[in-house]
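Working notes for the structure below.
Heads up, one of the protein chains got dropped from this complex, but the rest are sitting where they should.
Right after this comes subunit A.
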């Protein structure tokens, strides 16, 4: 942990990426803050999640988004616009970092396409953690839609089944 202060700015930047902490340039006035963030993140979970890293392959014409779930540990980062800025910005700071920002600005339908096509292991392992995120970034998760549908269906059936006796009873009383 104390070795953080000996690391180069580039290493700090890579570590922040590994821990999924969104960050700007590591310079004199920001480095202290980022070191603190890293120490907090390291205290929380002992090793960085390598599965959080983004990698994607070029195929035919479209880029496949496989996994990116850095924002799980930070709230309020879900918006797309900031990431768009991030890509331009990191060109100056860390040349290796810019490709990591790329997939975020892809429209979400790409995510769904690739999710159905790729081997299901990577998306499934992290889908639980990021349900709130995917809901935020457009479209509800499938299980939620089904759940809502089921709830509505059950409710309607319940209303229907409770209505019938109510309609029948008055007639029974009148006929009786």
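The rule we apply is simple: a residue touches a chain if its C-beta (ideal position, glycine included) is under 8 Å from a C-beta of that chain, and two chains touch if they have at least 3 such contacts; residues count from 1.
Throughout what follows, contacts and distances are computed from a predicted model.
You can't see one chain of this complex, but its UniProt record names it "Barrier-to-autointegration factor-like protein", from the set "Smith-Magenis syndrome chromosomal region candidate gene 8 protein", "Striatin-3 isoform X1", "Large ribosomal subunit protein bL19m" or "Barrier-to-autointegration factor-like protein". Residue positions on subunit A in contact with the hidden chain: 22-25, 27, 29-30, 32-33, 36-37, 74-76, 82, 85-86, 89, in rising order.
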